[in-house]
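For this depiction, one protein chain was excluded, whereas all remaining protein chains were kept in their positions.
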Amino acid sequence: MPDPQAIGLAPASVSTGAGAIASGPRKRKHRYSILTRRDKVVLFLMVGIPTALTIIFIWLPTLASILLSFTNYQGIGGITAANIVGLKNYQFLATGYVLFWPAVAHNLMWLLFFVFIASPIGIFFAVLLDREIRGSRFYQNIFYFPVVLSLAVVGFIWELQYAPDGFIDSALGLTSQNNAIDWLGNPSLNIWAVLVAASWRHVGYIMVLYLAGLKSVDPTLREAAAIDGASEFQSFVRVIFPVMAPINIVIVVVTVIESLRAFDLAFIINQGTNGLELLSTLITNNSISEASLIGFGSSIAVVLLVISLVPIVLYLSRVMGSASE
Amino acid sequence: MANQDTTRRETLSMTGLRSVSRRDVLKGMAVVAGAAAVPTILAACSSGATTAPASVAPPASVVPPASVAPASAAGVTGTVTVGSNHSDASEVKGMTAINAAFIAANPGVTVTMNPVDHNTFQNQIGAYLQGTPEDDFTWFSGYRMRFFASKGLTTAIDDVWAKVSSNFTGAFATAVTADDGKVYGIPVDYYPWAVFYRKSVFSDKGYTIPATWADFKTLCTKMQTDGLIPITFGDKDGWPAMGTFDILDLRLNGYDFHTQLLTGKQKWTDAKVTTVFQKWAEIMPFHDKTYAGLTWEKACDTLIQKKSGMFMFGLFLTGEFSSTGTPADLADLDFFPFPAMGTQYDAENALDAPIDIWMVSAKSPTLQADLDAAKAYMEFWSKGSTQLLMFQNQPGFIPTANDADSSSYDPLTKKAVQIVSQAKKITQFLDRDSRPDFAGANGMQAFLQKFLANPTQDTTALQAEIQAYWEALPPATV
Partner (left out) sequence: MTATSMAGGSSRRRIRRGRVVLHAFLITMSLIWIFPLAWCFFTAMRPLSDTILHGYFSWPTTLNFQNFIDGWTNANLGYYYLNTLIVAVPAVIITLILASLVAFALTRVRSRINLFLLMMFTAGNLLPPQVIIVPLYHFYLAIPIPKPLSSNGLLYDQYIGIILIHIVFQVGFCIFVLSNYMRTLPKELNEAALVDGASIFRTYRSVILPLCTPALAALGTLEFTFIYNDFFWALLLIKTGSKRPITSALNNLQGQFFTNYNILAAAALMVAIPTIIVYIALQRQFIRGLTLGSTKG
């Protein structure tokens, strides 16, 4: 039961707080009644300003994107009734636009590659480096340094490897016209090439996250497993991995979100075209390029939003659930 | 020099719609009369300039333009803000010299320059013009100019054009006139697309310039047996392939069909488009196999290294040739027009020769205050002497003004002027002649890449997809 007085005095977020407290145990009520009215105002401002900023600059634009997706607005002048096209953008996306399903497929490939290849490699490195070996710190630094590079730089560094006159083809001796492998140009190969470059960065990130988790594992568990005669592999699979369940979930979700946010590398390499189409690059190329197909681009943005909300909600319910108690 | 310019003027005006008015001629005379009227102003130039580019310009480059500045342009004061896609080091040098010359001719005027890299500038143009653009900005002629003019995002400059039109041929006048009949830009440079090659390679191997499609393919086969990549090609950025599409469509189906196709008056499902793809497929095996991952610069490098024989491209590839540090490389470069395809349209000698222009924005917050200076700046760009300052730093972009002193042109540029003058029909380039939302990275560029990935495919489905994309676009406003 919300306290009417609190509602009258203090703004919403705090008043609800007071309400919750009022219905809580006596001891708590006593504790919070120490808050002066000024304290409540201060608390409100503490939360209110960042909340307002987030609503104005993230959630309102999100809502606007949803609304724009029902128009054919091109960004010039006002939006009139003539601009409203209903579900036409979505219909064209699903049935007429040749690049949409490939983009969905590429996002999916990105996801699967990260989940089944890059993240496990990161976990593997973490397990190796978790032991007391000489130079563990040094190896960690090497594997981790790509994470601190700007993706603009990462993209360029890998272009130098993949170009037809770049390192990989030259080292393989594939320089003649007929056998050269066109890593970034071949539309059925380039997504894999980019995934390798992206993994170069992702592996280090996952490794660090996992290492931190491993450090918190009770060492007696491992000893117990060793005494039971389990091999290192067995002890990892049977003992450590299950204990790490919370962080495993975090890693899966981080990986999923990273895959949906994939943009920079593909955009730097060829603007996300010719086999590197992703939902994010389709949005950018259609709506903030010279093309300015804002309505159409927004409909792709809504698709991406809906897909993204699935892991975000899963993540939050998981992490917040454990955080709140 | 005069000869060539006259030829160009005459033949270019064959494609032009409007003739030069009497008023224009008079204004043109005023320009000539005003020459050499204000050279002494130069001495005062350092005081008024507040922007860095102006103050660091070497005085030497300032002298020639100042000496031809017309009396009418002198005396403009205030500020002009300038947005440009000239961000390469050599272009910045040219801009700096031009701004210094402008200030020298107009003491007390301030030029504030905002160079943005070419791709970014282009991608953001719509947003830029609706936001807080500079007073004057660089852009392209053709549909792309008319598009923004029709949206009211640029300012008509008929008054400026009236003063300077005599310095341009009719074709240029057409190129800067929008659908409302008003003039929106000053043409400042152009560059033809043709087939480039190294003279030494052709003479060493005994190749001759192919005049017909059959000759062209025979030459390609011969080059292949000689271990050369017959045609180098780099389509990583998506737009270079459009150059080949344009020339094939122009040769096979003619200027009228091509321009109608790009503006939606013909359908992409037309059998004529199928023919273009079929002919293209015939020469695709002669192209660099790694084209899709190559930028045009990398593709050009194989021509420089004599690993490839020919390159269908724009004249600005001279920039890459110059960067080897060996002047002999550039001297060895030559080109020929794309071969005849045996149709009635061969006689059009049509080609892509995109024109770059300067425009005045509409939403610049400072435009009201700066209007005089902004227009004076446009007028300044219409002079051959101004355009030459850029040309000296950016050869490969030929000045448009009649009074540009072409005696300084190298043989290649002179030949380029000639090939354009012989063309009865001139197009701007696919992405300048069509809707920007159609020609973009996830539009026509992607469709062409899809074709190139498998050139021998039955293109019926692809053509239907292109047509469907066109039809799904919001209603055109131009």
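A and B are the chain letters, set down in written order, and residue numbers restart from 1 in every chain.
Basically, contacts are C-beta pairs under 8 Å (C-beta built on N, C-alpha and C of every residue); 3 or more make two chains touch, one makes a residue touch a chain.
None of the values given here were measured: they were computed from a predicted structure.
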item	value
Touch with the omitted chain, as defined above, among A:A180, A:V208 or A:I269	A:V208
Residues of chain B (touch criterion as defined above) contacting the omitted chain	83, 85, 87-91, 114-120, 124, 127-128, 130-133, 295, 297, 301, 304-305, 316, 319-320, 323-326, 365, 394, 396
Sites on chain A contacted by the missing partner chain, in the whole complex	12-14, 16-17, 19-21, 24, 28, 31-32, 34-36, 38-39, 42-43, 46-47, 49-51, 53-62, 64-65, 68, 75, 125, 128-129, 133-135, 139, 141-146, 148-153, 156-158, 160-161, 163, 165-167, 170-171, 175, 200, 205, 208-209, 211-213, 216, 246-247, 250-251, 254, 257, 260-261, 263-264, 279-280, 283-284, 287-288, 294, 297-298, 301-302, 304-305, 308-309, 312-313, 315-316, 318-320, 322-324
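Everything below uses one rule, namely that only the chains that are shown with their structure count from here on.
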item	value
Chain A residues within the chain B interface of the complex	72-77, 83, 88, 92, 96-99, 162-165, 177-178, 180, 182-187, 190, 270-274, 277, 281-282, 285-286, 288-293, 295-296
Complex interface listing, chain B residues touching chain A	122-127, 130, 151, 153, 229, 235-238, 288-294, 298, 301, 436-438, 440-443, 445-447, 449-450, 453, 465, 468-469, 472-475
